[in-house]
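Take a look at the structure below.
Only one protein chain is missing; all other protein chains are in place.
What follows is chain A.
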């Protein structure tokens, strides 16, 4: 259902104005928006987009189209907000904590880098499952988790502004991923008889030679743990 007003539950300090004049989210360059207060409204739209991005990334298999569209929209909003932050203060009170705005002005590069890293991290997770594919694309999986911590730190700065969105930090997104699985050469495309990809890169400390019995055991462990949550499907 369409709500008449845009009620933002998290930002109580912001004015809860109905979207009677929906023009506020138009490009600041547009003549019709000249009078509207872009900074406040854009911040709200920005937060909404960040929320959507996180929600999308938290899916076990994100909808790539949704993700790409949200990221592109976020980039547009960010691009329009950056010059706005440098302008003289807008007459209407920026009721929002504006932590996000201040951070944006100072950490533009960090933000886009972290958003890009988010996409890259996504690709690493995707890339790991590309073992059966004829194309070996991503870099060594070991790199992904290691690289995640420093670059995601920039987005952590948005924590206060986005409230309960980032309860345990973005690292929490990756907590349940057992990286030892991904470091295992077992999943490399070479085992499928296809050309070996960069997965066999320098990121690996060991090069285990697993035999059939160990593979079976590993599969049992996987199936065993999953069985607790839900019965496994018929298999591939």
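Here, a contact is a pair of C-beta atoms (placed from the backbone, for glycine too) under 8 Å apart; a residue touches a chain by one contact, two chains touch by 3 or more; residues count from 1.
Operating definition for what follows: contacts and distances are computed from a predicted model.
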Task: UniProt protein name of the chain not shown, from "Integrator complex subunit 4", "GPTC1 protein", "Serine/threonine-protein phosphatase 2A 55 kDa regulatory subunit B" or "beta-aspartyl-peptidase" - done: "Serine/threonine-protein phosphatase 2A 55 kDa regulatory subunit B"
Open item on the list: Considering the whole complex, not just the chains shown, which residues of chain A touch the missing one?
Closed with: 1-4, 6, 19, 22, 25-27, 30, 45, 48, 52, 60-61, 63-66, 68-69, 71-73, 76-77, 80, 116-117, 119-120, 122-123, 125-126, 128-135, 137-138, 187, 219, 222-223, 226, 230, 232-236
